[in-house]
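As you look at this complex, bear in mind that one protein chain is not there, while each of the others sits in place.
The chains carry the letters A and B, assigned in the order they are written, with residues numbered from 1 in each.
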Amino acid sequence: MKIFWKRFKRNKLAVAGGVIVVVLFVIAVLAPFISPFNPNDIDRKHILEPPGARHPLGTDDLGRDVLSRMLYGSRISLAVGFIAAGIATITGMLLGAVSGYYGGWTDRAMMRFIDIMLSIPTFFLVLAVIAFVGPSIWNIMIVIGFTSWMGVARLVRAEFLSLKEREFVLAAKALGASDMRIILRHIMVNSMAPVFVSAILGVASAILVESALSFLGIGVQPPTPSWGNMLTSGKDNIEIAWWLSLFPGIAILITVLSYNLFGEGLRDALDPRLWRD
Amino acid sequence: MIPLIFGITLITFTVIHLTHRDLVGRETEPKETATYGDAVIEGTIGEPSTLIPMLAGDSASHSVAGMIFNGIVKYHTDLSVIGDLAESWTISSDGMVIVFRLKKGVKWADGVEFTADDVMFGYKTIIDEKTPTPYKEDYMQVKKFEVLDRYTFRVTYKKPFAPALTSWGNLVVLPKHLLEGKDITKSDFGRNPIGTGPYKLKKWVSGQEVVLDSNRSYFDGRPYIDRYIYRVIPDPATLFLELQAGGIDMMGLTPIQYTKQTDTDFFRKNFQKFRYPAFSYTYMGFNLRHPWFKDKRVRQAIAHAIDKSEIIDVVLFGLGSPATGPYVPNTWPYNPDVKKYEFDPGKAKRLLKEAGWEDTDGDGIIEKDGKPFQFTILTNMGNRLRINTATIIQWRLAKVGIKVEIRLLEWSTLINEFIDKRRFEAVILGWSIGLDPDQYDIWHSGKTREKEFNFVSYSNPLVDTLLEKGRRTFDIEERKKAYYKIQEILADDLPYVFLYVPDAIPIVHSRVKGIKPSPIGISYNLPKWYVPEKLQRYRIEP
Partner (left out) sequence: MVCAGKTPEIQNRALKMLTYLIKRLLEMIPTLFGITLLSFFIIHLAPGKPTDILTELNPKITPEARLKLEKYYGLDKPIIVQYGMWLKRIVKLDFGESFSGDRRPVMERIWDTKKPLLERRLFITFLINVLSMLIIFIIAVPVGIFSATHQYSLYDKITTTSVFIGFAIPSFWLALLLMMLFGVHLGWLPISGLKSMNYDSLTLMEKIWDRTLHLLLPVFVSSFGGLAGLSRYMRGSMLEVLRQDYVTTARAKGLSEKRVIYGHALRNALLPIITLLGLSVPGLIGGSVIFENIFGIPGMGQLFFMGVMTRDYPLIMGILTIGAILTLIGNLLADIGYMLADPRIRVK
């Protein structure tokens, strides 16, 4: 553990990423207390105002304060990110575990299924499903989750395949431990690290997908602010309201970037193969 | 003596010539600068799906098809009906028989002459049950269709039907010699149409553009603009960028573009903007089967809680006017003196209280019988104006204690699963108003079955009678009286909160001359637009 920390701290970028991840989380939680305005308050006198004293990040096409909306938007992005990544990770772990542990036909079928899922362009799939079942925030989380579990599944499966034949597993079996127990207590615990990294990176990509969906108009519904749907009105007004396009875009960029840096940093720190040097 | 007579005659002639325009009532300005040539490119978000009018459900298709096909009659700028392919017509005194006499010598683009047989063919096709068209209804009212001679045909109706005359537009004009015996849905005609109109299709590159070349032997005179191109650009931001880059000459602006982005020197010098009330209105409809909305006071309270001027200012940037009923201002059926609902949240709260709604637990939401007043407004995705309108209404209603959720749905889901099945509480939509005031299908209590258009389930026997009256008489004054009364009742009953009539705000490159905005828009006289020779941009080889 100590070694891990030392290694991790060496990677300054990853540390920065981690810090920002925490800060974003805090902001999201505190949003209702730190927002200067109610994010939904319409103000016909201050429509499409550039950043200024009253509205530090400007206002949108309904006169709403951009800063407040961005603060609340972080809640959506993070919520979708966490839950979608959570669903993906858990699904991936379960399926990967079952596949890796039992092997045989189960494994073959699962690999086939993963191949199928990987062959269809993910975004096409997500787009099609959302457009059909409707863009509620829960649908988005679930759909993104159920289309991004494949990487985790493969990872976990690989771990299981390699650990299955190790002594401590054989010993546990000899002692009469049930399959479930072996899976959970022994093998899973050992594969947590890369899974955790996957989850973090998954949050980042979920946020990107959600913003793309919201941008296309099939994401979060009004008046709920999401960085993606703020960018849509930014796009519509790109020539006269640069602030609407700039700030939410930067927000997405920084968030995704931090999660990626943090995740990659974790991976580098945890990767045993890089330990020798 | 003789010089005096001569002088008087000369002066008289000169005076008559100068005032010629007023006498005839039509535009007869000397066209000395009108030259042939050049191309005009219109940028559009939607692509036509087919160019056969009766098969098309979308406005993009009708826009383009309208340049290729003529109707029997069409609308003049003063909203009166004039002949397009028809030279004249007579209506029997009981209104049930119309005899049309067509213009002679009109040719299809392949040179064959257009005759009454073509109209009969079109009529037979549209009522054929094998034809998948949404427009059959008007033609099913016809009892008998007879071709009397090469250029004359007679239509007999089962009952007097006021919208009859105007129904003979371009939906039923098809070339019999090309389509007889063929299945029009399978033929190539939808992508390679032949019409009698001012333009003919030169090529259609799917997903990119539809190119129309002028019909040099058009019966109403060769169009001045040699080529008209519809360029398909599905993104509004890109569309506007293309306008500035010169890739397109014409497009429909959004209120923001009109107000904030087109007031620079660049725009003033190179473009002309137009603004006129569109033939449509946006409204919020209540599901009148919902127990809460059954109470008229609730509907009226909601109307008072909404500030229409705020919506028009914020969403339309002032480019529109409040709607008070289902007709557009300045048209003959429009009744300006109906009950209006000023923005008055206090009054709204009082009315709600009368109806039993009060905030008894201090949570900011009013309740009745223990239930909080909460409902969902549905509207379709992709329509920024409607979405913003819904958002503003949501915010305003929150201030009188009503909690509103907004749900955006994809168009066909909205219509099929929610509207048609009456599974909604409130909805924000718009109606495109036809030029004939008959709105039977929307307001009649009999039209409430699944998929019919009185989806709010409005029922008022007096309105029913008036609707019937309005469509069965041809007397304009009688019809006007009926429609005026209908508007009075609707304004009181408030099955919809009528929100606004938006302005149509197209923009065209300044080199295009001859555009005359009118109540029916600007494109009605497109064949008469021209670009002076030295301003022409494109050279079109015939």
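For this structure, a couple of remarks:
One rule holds in what follows: contacts are C-beta pairs under 8 Å (C-beta built on N, C-alpha and C of every residue); 3 or more make two chains touch, one makes a residue touch a chain.
These figures come from a predicted structure and were not determined experimentally.
Taking every chain of the complex into account, the absent chain touches A, B. Per the touch definition above, the residue from A:F8, A:F37 or A:F113 contacting the chain not shown is A:F113. Among the residues A:F25, A:F123 or A:W138, only A:F123 touches the chain that is left out of the figure. Considering the full assembly, B:E242 is the residue among B:D38, B:D118 or B:E242 that touches the omitted chain. For subunit B, the residues in touch with the chain missing from this view are 41, 49-50, 57-58, 129, 132-138, 140, 185-186, 190-191, 205-208, 232-235, 237-238, 241-242, 244-245, 247, 382, 410-413, 415-417, 419, 429, 431, 439, 441-442, 449-453, 538. Mapped onto subunit A, contacts with the missing chain fall at residues 13, 112-113, 115-125, 127-129, 131-133, 204, 208, 211-212, 215-216, 228, 231, 234-235, 238-239, 245, 249, 252-257, 260-261, 264, 273, 276-277.
By our rule, only the chains that are shown with their structure count from here on.
For subunit B in complex with subunit A, the residues that touch the partner chain are 236-237, 240, 254, 256, 260-261, 310, 313-314, 381-382, 384, 387-388, 390-392, 394-395, 406-410, 413. By the touch criterion stated above, subunit A contacts subunit B in their complex at residues 40-42, 44, 47-48, 61-63, 131, 134-135, 217-218, 221-223, 233, 235-240.
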